[in-house]
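A quick write-up on the structure given underneath.
Excerpt of the complex: some chains, original placement.
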Amino acid sequence: ATLNAYTVMPEKYASKVFEQFTKDTGIKVNFIRFSSGEALARLVAERNNPQVDILLGGPADIYTAGQKDNVFAVYVPKDQKLTPAEYRDPGNHWTGIGLIPLCFLTNTDFLKKNSLKAPESWQDLLNPAYKNGLQMADARTSGTATERIYSLIGVYGVDGAFDYQKKLHKNVQLYTKSGAGGAMPIAQGQASSGIFYLVDALDIQQQGYPVIITYPKEGVTFGIEATGMIAGAKNQEEAKKFIDWATSPKLGQFFVDQKINYIPVVKGVKITSPALDMSKVKLLKVGAEHKGDKRKAYVERWINEVIR
Amino acid sequence: MTSSSSMRRDPALIPVVVTLWLALGLFIVYPFIKLLMTTFIVDGRLSLDNLMLVFSNSYDRLALINSIWLAVTVAAMGTFLGFVFALAVTRIHLPAPLRWFIAAVTILPLISPPFTSSIALTLSLGPNGIILKFFGIPDFNIYGFWGTWISESLTYFPVAFLTITSVLACIDPNLEDAGLSLGGSPFRVFRTVTLPLTMPAIANSILLLFACSLADFATPLVLAGHQFPVLPTQAYLQITGMYDLKGGAALSFALLVPALLVFVLQRFWVSRKSYVTVGGKSGAQTTVKGIGMAGTAVVMAICAAVIAFILFLYALIVMGAFTKAWGLDNSFTWESFAYVFDHGRKAMIDTLIIACISTPIGGLLAVTIAYVTQRKSFPANGLMEFVSLLNFALPGTVVGIAYIIAFNSSPIVLTGTMSIIVAAYVFRYDSAGIRSVIASLHQIDPSLEEASLSLGASSIGTFKNVTLPLVIPALLAGMKYLFIHSMTAISATIFLVSVSWSLLTARILECMTELQFGNACAFSVVLILLVFIFNGMLTLLVRAAGYNYRGQGGNL
Amino acid sequence: MAVDLHLKDITKTFIKDGVKFDAVKRVDLEVKGGELVTFLGPSGCGKTTTLRMVAGFETPSSGRILIDGEDVTDVMVNKREIGFVFQNYALFPHMTIGDNVGYGLRMRSENSADIARKVGEALEMVGLKGAERRYPNQLSGGEQQRVALARVLVMRPKVLLMDEPLSNLDAKLRLHMRTEIRNIQKQLDITCLYVTHDQKEALTMADRIMVMNRGKVEQIGSPFDIYTHPRTLFVADFIGQANAIAGTLSAREGAERGVMKIGERSLTVKLISDAAYAAGDEISLILRPEAVTLREGMEGLLAGTVASAVFSGDRMEYMITLENGAQVSVMENYFPGAARYDNGTAVSLSFNSELTVALPCAAG
């Protein structure tokens, strides 16, 4: 039995996850990795004759967006109750498997040179020292960027969020296509700081570059990594088995064991890594009404008000 | 064969033309129409709302203007550089190894796996860039028009180089001798004889580069920043960021208007004159007299500067491949290559298989389309020429999406197979081959084909024995281009790769997004080596098949 | 075996300087099997174009072409079994001489030993033995032309179309090639159209000559006919030199003979039978310089004085002013001991009036 999958998780994580799944169930997995937007575009285009059975990873909002085109199937995983309701689709199109908060990633050499402290507030990034030094994701391509907007809305309200971004824009050197795109330039010292998902920031930090991860005291939101089954999947049984497996504590525990930097949402998994310890971080929850439908409007507002 | 009697005279060609139209119809027109329908038919009715919506937005209008401006400037600069390099290898006396070296270096930017070269470029010209530091230039903002322009010109000039070289090499130097004997200085002879005779190649190279740049979204994505939006990037963002396939497709269709315009202009421009320089009465074998001291100096200076820059960029990539963590721990390591050979073997083999299948098919297709449209008078030849260019002028993403929409449901299901990837490559990247063969055909005296016919060869025999060997340099250029792109292109195929086929560039992109710079570089280095090896083999293969003609003039 | 050829009223229209223009105008020609017809005419008169239509490179704007009675107007070139020697050679620059010459044989799938042998023979015939491995641009102009010739002759085609095949060869070689061509052509009974600018070539090789002018046929006939009985002043003048001496027809004597008055003198002249002459018409006597013999004195058919005398190797070229003031050029073989006439000498002109003709003046 085989399972075909698209994944939005980094290849190195996805391959481990699927390997483990095969070990556990004997089901072989073929998969390809995409960025979230590409994955959805492809799923939509393939709607009439789906080529894969499940999607693993990617922020919950692409699942929401895909519902419009009936891309995802309804399935209630066996252990659904172990996942808090706020981390799964009420319509059962998707289920969350991990959380990733936003954070600031800053080059420590830059900080030393400018005798600055690592930013600890959103306002710190408005410091003229950062002028032409920030790299962060473009709201049109990247889930990271929309998450940034949600965080800011959570902190400053909708109008306040855009006012803030207009100011922030003055310090921005480049909006990158992918969420992690700015991380390497910051590591290399081409840029000074930026706003990233924790996974990406940790990645670069763990490679040993002179960077520091900090959180704004006003708080940040987090993305929900999800998984879901594709409508019309050819391998229904295998797909269901995968969703069951992925939403059970098995995957959560696997994240922890393998140092995969998602914060598991499934109940009964204990987080050991200090980097993922969110106890000192103020996490904000954004109402579902802001995600989904509003997203498009925010992005357009961002285009029209911020980057112009 | 100027008369319209080809069809009556030469029924043997009808199946060829029918096959061509079937192929073009299936792999270009059909997906195109499918996509058009998806885009513009809303609830079963034709609606231009998508397009209107897009163009009511001044940001997108700006993007259209930027796109055209970028395409024009890139076409101009790229063609200029290509021409200068072509001059260096065909019109200046250089020792053979040096000529090979120049030709080899020009291949590099073509190979440039997506993103790696842009990264190298930002490392050198970006904020805190190495070159900027070296020259002490403070505040150069690479993000925007300049960065995109530099990068695209650099990436695409090899296309111009390939096209122009094959034509330049076939210009009979006796004509330049004639110009000199009439008192023209080497430079004026160059300007009034050599340059105008290269016009078919220049026009086609401009067309190619214009379309290339018009459709390219990857470079602007990395380098254009937000001040300089261009349409293909907007379309890409619309599709992948806003999850709005229709809007994105609608934006892309707008790109076809300028492309068509340039196509028509180019045809008109070239059609007015004759450029026949490969005739049946050979002038004496003569040496090229060069382009004068000043001209030579300028050409060599430009070549040296560009080559130095290219080598510098690629040296960064090579260094990246051998360092532990770029910029942090610069110690030497084989780790990245170990990773590449561990995890990338399948990708390498798959990519090679696909490229090796695409290249001959594309070569055959290119030369047949060019021949039929230029030499035979069948109805709708001009249309065929334009249709063959269509996929090239559309952003890869859009072509990819059109392919899934068209080939993922009956009657024709190809998704998940290798054939869809091959088709995407062939019908998209063959344009370079088609255009350069067309340019080359302008040079060949039709009386050579007549002679072959009169000696009893069929049209097909004539094509095979006379036309083909004479356009081999151009065809080889086209096939190299196709091969390289089959190894490196990603935009269209990102939508077509299936679980069973994994591609090298997809792996490079992954490494980039996963911030494994060293691995990405190592992959790139391997890719470059593979391309060089296979390019060399392609050339040898063609030579071994007895195709040795390399023009009457020039050195190449 | 020999095929015959029929050009039925063919016309070819080009656009020249923005206006339509007939490069070939209603040319009608029947060629019998095994016949060799040369096309003669001034540069640009449509010879090549006619030949190209016969070969099938060009489709006639109107008219038909029949080979052995079969309409081939829409038949592909390669189905016509013709051999074509191009005015511009059309050698394949990418092939060696050997491959060029063997091309047609290869297309016929002959076996390679045969091909090599035939190619060798053909090259030997054109004096290029051993040049198989060279490329066209390593040959001199004349050598290239010979390769073009060999390439076609080696094929032994049924119809041979040659467009100035010997123009770049020296006289000796030309003579040799002419004989070779004629031999092969006769031996194999090949029907042949042959364009040349060399009148001597046309006269000595042809069974018939077609003289063209501005796309139209002026006259078709045997060399002797064309030479001695040109039907128009154009033909008379084009084939060799001709003096046209103006006079009036004072009386007709049957269909082919009349009395012509030139100045004070009357002489009997030959007329062309199917042209309209009336007594009193202005007519021109066509007199070839080499058909005239000079004598001292006034006893000949015409008389005058020597206006100039030039020695040109083997002949003397005289210009004679006739009594009525007309200028007549006369050429005499010169050999030591032959009479020479100096300027001012009064001389008489004699010629065989059977071998000249008088044309109506309008025919020019």
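Read from first to last, the chains carry the letters A, B and C; within each, the first residue is number 1.
The rule we apply is simple: a contact is a pair of C-beta atoms (placed from the backbone, for glycine too) under 8 Å apart; a residue touches a chain by one contact, two chains touch by 3 or more.
Being a predicted model, the structure only gives us computed values, none of them experimental.
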Practice problem: Write down the full complex's copy numbers per chain kind, following the labels used for the displayed chains. | Solution: A x1, B x1, C x2
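To be clear about the criterion, only the chains that are shown with their structure count from here on.
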Quiz prompt | Distance from the mean Cα position of chain C to that of chain A, given in whole angstrom | solution = 90
Quiz item: Roughly how far is chain B from chain C, going centre to centre by Cα mean, in whole Å?
Solution: 55
Practice problem: Starting from the mean Cα coordinates of chain A and chain B, work out the distance between those two points in Å. | Solution: 36
Quiz item: Mind pulling the chain B residues that touch 2 or more other chains?
Solution: none
Quiz item: Which residues of chain B touch chain A in their complex?
Solution: 59, 119, 122-123, 126-129, 141, 143, 221-222, 225-226, 236-243, 245, 325-329, 397, 401, 404-405, 408-409, 413, 415-416, 494-495, 497-500, 502, 506, 510, 513-515, 517
Quiz item: Okay, in this complex, where on chain C does chain B touch?
Solution: 55-59, 74-78, 80-84, 86, 88-95, 103-104, 107-108, 135-139, 141, 144, 148, 151-152, 155
Self-check item: Contacting residues of chain A [partner chain B, same complex]
Solution: 4-5, 10-12, 30-38, 40-42, 44-46, 48-49, 51-52, 62, 65-66, 132-133, 138-142, 173-178, 180-181, 183-185, 187-191, 200, 203-204, 207-210, 296, 299, 303-304, 307-308
